[in-house]
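Only one protein chain is missing from this complex, and each of the others stays in its spot.
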Amino acid sequence: MARELMYREALREAIDEEMARDPLVFIIGEGIAERGGSYKVTEGLLAKYGPKRVRDTPIAEAGMIGVGVGAAIAGARPIVEILYVDFTMLGMDMIVNQAAKFRLMTGGEGRVPFVLRTQGGAGGGVAAQHSQSLEALFYHIPGLKVVMPSTPADAKGLLKHALRQMDPVIFIEHKHLYMTKGMVPDGEHVVEFGVADIKRAGKDVTIIAWSNMVPRALEAAEELAAQGIDCEVLDPRSLVPLDKAAILASVAKTKRVVIVQEAVRRGGVASDIASIIQEEAFYDLDAPIQIVAGLNIPIPFNLALEKASVPQKEDVLAAVHRCLHLETVG
Amino acid sequence: MADAILVPQVGQDLTEAKIVALNVKLGDTVAKGDIVAEVESEKATFEVEAFVAGIVISLPYGVGDLAPVLEPLMHLGQAGETVGAAAAAPAPAPAATPAPASVETATAVSPPPIAAPAVVTGSGRSSPLARRIAAQNGLHLNQIAGTGPRGAVVMRDVAAALQTQPAATTAPFALRSNTTLKSLQAGTGTPVVFLHGFGAELAAWLPLVARIAVQNPMIGADLAGHGAAATRTVTGFDALVDDMAQRLAEAGITSTHLVGHSLGAAVAVALADRGDLDIRSLTLIAPAGLGPWINGDYITGFVGAKTEAALRVWMQNLVHAPDRLGDAMVRAAFAARAGSAMPGALDSLARSLFEGNTQMFSVQAALARLNCTCRMIWGMQDAIFKPTDANALPGLVALHRLPGVGHLPQVEAAGLVGRLICETVRSAS
Partner (left out) sequence: MAAPATDTARNAPSREILEKIFRTAYKIRVFETEGIKLYRQGLIRGYFHPYLGQEGIATGVCTALEEGDYISSTHRGHGHCIAWGADVKKMVAELLQKDTGYCKGYGGSMHIADIKSGNLGANGIVGAGTPLGVGAALAEQVKGSDSVTVTFTTDGGSNNGTFLESLNLAAIWNLNFILVIENNGYAVSTTIEESTRDTDLYKRGLAIGVESHQVDGNNPLAVYELTLAAAKTCRAGKGPVLIEAKTFRHMGHHVNDPGKYMPEDKLAYYKARDPVDRARADLVEMAGVPAGLIAQIEAEVAAEFEDAVAFSQASGEITAAQFAAFAADY
């Protein structure tokens, strides 16, 4: 059985269940205790688990992230909530030089079961320093797991898995998804990393998308279905590890691929996925791989410009038409 | 056993240090812990301490010299001892690249066999999938109208073509056999004809054929005076080429890829130059006719050998590493002569082709006129010709120089040669 939950409720359920299960799980962040977090993800946890395990912090991202990494090295299971993925830049030394490398530097002995929860993405005019999609930076660093759920069920299942595995996880939520609703299975619901989900099965074109681009891709797929084009929407869910096998299987079926990312085009995850596909499935391709991505530009404040900076449904439609060698519809 | 005192490591990436003081001389007795020298890096002076006791038995550097870091600065030993070969060698310093594990080794996978059918590349554009499916079904893309971007042939075009026309005929090539030509492996498409070198015969190609992953028919040819054609005596290079051209015509071969070795390679170039055959590609292995010099002793010794043992001695010249000359090769070469007209034919052919150390024919000019895909493969340790003969090639010819290989790359580096032939044939299909 399943219930309908909001994305943020599903995240809260995951944290709540894992805190109840494992006394080593605790969470720190700005305004997460009494206030319950900017997006209400941690609402009620302070009352339930007390100030030792649910702590507000000063605005000190490098310190918070570093303290989280240190606690994980010492065997606890910290969740550090960073309000915006833009702010993780302040703690990059702790993420890149400490958390990601620790296992290697210790010859495999030291593990860092550290979960950094944050959110990204554009929308609503929060401007250049609160709107970025920065997953490629983390994707590039060996040793980090990068997870970007698109639905309430995935958000819950992936966060629960994050709190049970042994490596640093960059868990990037999307500010536009917190209020979205979806069915979440009852009972224990854990989603392992590295398992893609087919959000919509289809035979003509594979659309690979993650985070907030999944609902956008699904919207486009419905419109294309009306034109007789049957799209498959594949959500990798975790970018590291990446479910290469599922991607290649889908490409072998449809022969055409569109990759949609909200992040800027240059040096993005989409480019790397495209490179994997051309390397391993070249002779399956009937059209060049299409990448739909953000412009190579910081996100402007003006709402029209903001919209023009990140992929829209129309961009996805056009890309699908291109890879079917059809005239584009405008 | 002498101990080396090394020029100390005084920087992360410093390769030489300057000797600014030597506190000992040859014959001095040194105690463990003595400061025996001072060396200077770009930053500072460092003392060199003796880590063992002993008498200074070698002291190759003087004050002011630059000495390589981590090489012996001096050796300490017993009275009367000299620095043996072992001790004189650089101390077993860590490898320059300290990584314990080679990434290449760790992740290298053996190259996948080249097994895909010949890919047809028409003049137009096409998608990878369309190319693959068309090739699998024997369709030529340039016969299919493309409806993709800028006229590219895409999958739907191939699918339509497959529906409207029966699968292209891919009947095996029918060889009209004669005494010169023999099928080495059946197949479809343009045949690949193999021309052996002086003194060999077509059967010598069999081990290599197994390594060439193409679907084309592969055909061996015996040059006049060799193998099954031993009784057909010809004189001079042009006659040898004419003979082969006739045999190919008899066999119904009008379009072909040629692979030649040594003398056979020169024949292949000359055949291509005649213009009456559609030569799709040439793979030339250690070709004759490029330079003037040939190892005349070898020709004389090889032709004149009367016993298997003598033949073996001369055939050793063909390979760089002696163990690459298998017993079976020598035995087969010797057996081919027994009771055949070959020795006499070889002798007369050799007289008409070579004079002492001189090749009396050249294909240089023909090579310059060449207008088809051409690859040349040379062993850099070839002892029959001079590998430097390949120094001035026309730009169209691709050259592969193989270090540690002699006159028989197809035996000494069979995997690579097989792959190169395969790539040549496929690229020129």
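General observations
Per-chain numbering from 1; labels A and B assigned in written order.
Simple rule for what comes next: contacts are C-beta pairs under 8 Å (C-beta built on N, C-alpha and C of every residue); 3 or more make two chains touch, one makes a residue touch a chain.
In this text, all values refer to a predicted model and were calculated from it rather than measured experimentally.
Taking every chain of the complex into account, the chain not shown here touches A, B.
Residue-wise, the contact with the chain that is not shown comes from B:Leu70, picked out of B:Ile57, B:Leu70 or B:Ala130. Across A:Arg12, A:Arg53, A:Arg117 or A:Lys199, the single residue that touches the chain missing here is A:Arg53. For the options B:Gly11, B:Gly138, B:Gly304 or B:Pro343, the residue in contact with the chain missing from this view is B:Gly11.
In the full complex, chain A touches the omitted chain through residues 23-24, 26, 52-53, 55, 57-58, 60, 62-76, 78, 93-94, 97-98, 102-110, 142-143. Residues of chain B that touch the chain left out of the display are 6, 8-12, 14, 41, 43-46, 48-49, 51, 69-70, 93-94, 98, 100-103, 105-107.
The rule is short, and it goes like this: only the chains that are shown with their structure count from here on.
We define each chain's centre as the mean of its Cα atoms; on that basis chain A and chain B are separated by 51 Å.
Residues of chain A touching chain B in their complex: 255, 282-287, 325.
Looking at the complex, you find that chain B touches chain A at residues 127-132, 147-149, 152, 154-156.
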